[in-house]
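Missing here is one protein chain; the remaining ones are kept as they sit in the complex.
Presenting chain A:
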Amino acid sequence: MNRIDAKRRNVLDHRKKQFADPSYKETHYPHRLNFYSTPPTADITLEQFEQWAIDRLRVLAELEACSFRNRTPAETAAHMKPLLDKYLPLDASSSGNSKLHAQRQKDHYSHFILRLAFASTEDLRRRFARVETMLFRLRFQTDDSRERAAFVRTLNLDWEPVPEEEKRALAPQLATTVGFGSGKRAQQVLDEDWCKVDWTRVPDLVRDRKVFLKGGKAYVPGREQQSMVLNTFTSRLERALELTARALPRLDEDDRLTPILNHLSKNFIAPDSSYNGSSAAIEGAEITARNIDNLSQHFPMCMAHLHRSLRRDAHLKHFGRLQYTLFLKGIGLNLEECLVFWRSSFSKITDDTFNKEYRYNVRHAYGDVGGDANRRSGGYSPYSCQKILTEHAPGPGDAHGCPYRHFSMENLATLLRASGVTDPKVLQGVMEDKESQKYHMACNRVFEHLHKAELKRAKDDGVMTAAQLETIVHPNEYFKRSYLLKHMGRQQQQGDVKMEG
């Protein structure tokens, strides 16, 4: 009998694996939570396929929206509860619910269907991983503590418990990381379940200085172990999505699923999706380099501040330029005008310096130069509030960012007063919003104050639909709405004249 040598047999196996029929395997769901490591194999109907995916998508989209609105975890949980109960209920094992298996099966299958739908591009993969992690976190937090511990044990995370002796020796340092009051500190430190892991496993705890570090090991208190579980969840999911993406072209499919999947991924549109250029352009507005000073009265504070800084210093640092360029692009300033604008604004430098150091970046933002992908997609999208709030926090000398978030209250108040917000009630409201980290609310509050009269008229006349009056989550939306409101009368008049003629 011929035996294939070990090496070759391995190769055969490996290749066969990619095309192998998945063998049916009965799936049990002993835990409420799921790391989604094994794909489902049972049959479901096409209707179920679509319905389950849509239900899950609804939950995920709402979760994402919560994070865009800067809701606190508690608010998010309260907001999500009815939705979760309706679309994706998941009960604890102890509840004894007879539908337990069905619930968990739906959760399992819908996750994997969406994986297929969102594996195609890197952008979708990243967003999917992010919202799935949010969903997992929500469930993890609400899980019964005993069941959660049992679930965590099945994950095989290599945590090393900290022995009593070491705990005692390091007690003062450990105490500072958990912020215990001065009282019975030492005892509380000893009571806590500490474990030691490589610091690279808990980057977010390290970033926020929530753990004590020694020789590359992070000392994680029991209550923070959640972060490690979440991290593992995200990284495993990201890796799995990569693999899915690679397998996607070989999807053995009879054109029943592909349309559904495409449809699903198209519907996954949330507030931070790219700001659509065509819908942003405002008819009749003169958007030119010359006119920016005039238009700046319609800018939200973040952009108004950038504009002011630019006029004051005749310069902006890198991220300030980027944020402002993209915003200007979003309001409809074309590339030539934008270059004119920057050139004339940087009045202290020579043409040569401008061409060498700045020109390229502006063109790059418009997609005029750069790699294939950049040119095809027309450069970057204007930054949303979410992006401005969370990415590239301003450092010394920077003027970008969100004033509501990155300014101290005094400086913010000065800026607001200079922009015509003097009503103490509004300023008080902004301060409260800022303190509770609802920066959008503060911005919208200022918007409503500055456009009080116009908004009232618009509502009375029924010019603007409810959708047009919902919370602003994009600086360009702020501009557009402000511009339209201030010019509402004129446009209508024009319209009226036309009708008469």
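One rule holds for everything that comes next: a contact is a pair of C-beta atoms (placed from the backbone, for glycine too) under 8 Å apart; a residue touches a chain by one contact, two chains touch by 3 or more; residues count from 1.
Just so it is clear, contacts and distances are computed from a predicted model.
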The complex has one chain missing from view, so what does its UniProt entry call it, picking from "Vacuolar protein-sorting-associated protein 36", "DNA replication complex GINS protein SLD5", "DNA primase" or "fructose-2,6-bisphosphate 2-phosphatase"?
"DNA primase"
Contact partner of the left-out chain, one of A:216, A:249 or A:462:
A:216
Sort through A:82, A:371, A:424 or A:462 and give me the one touching the missing partner chain.
A:371
Residue among A:230, A:393 or A:431 that touches the chain left out of view
A:393
Kindly state which of the options A:200, A:258 or A:344 is in contact with the chain not pictured.
A:200
Can you name the residues of chain A that touch the chain not displayed here?
173, 175-177, 179, 199-200, 203-204, 206-209, 212-217, 242, 305, 317-318, 353, 356-357, 360-361, 364, 369-374, 393-401, 403, 406-411, 415
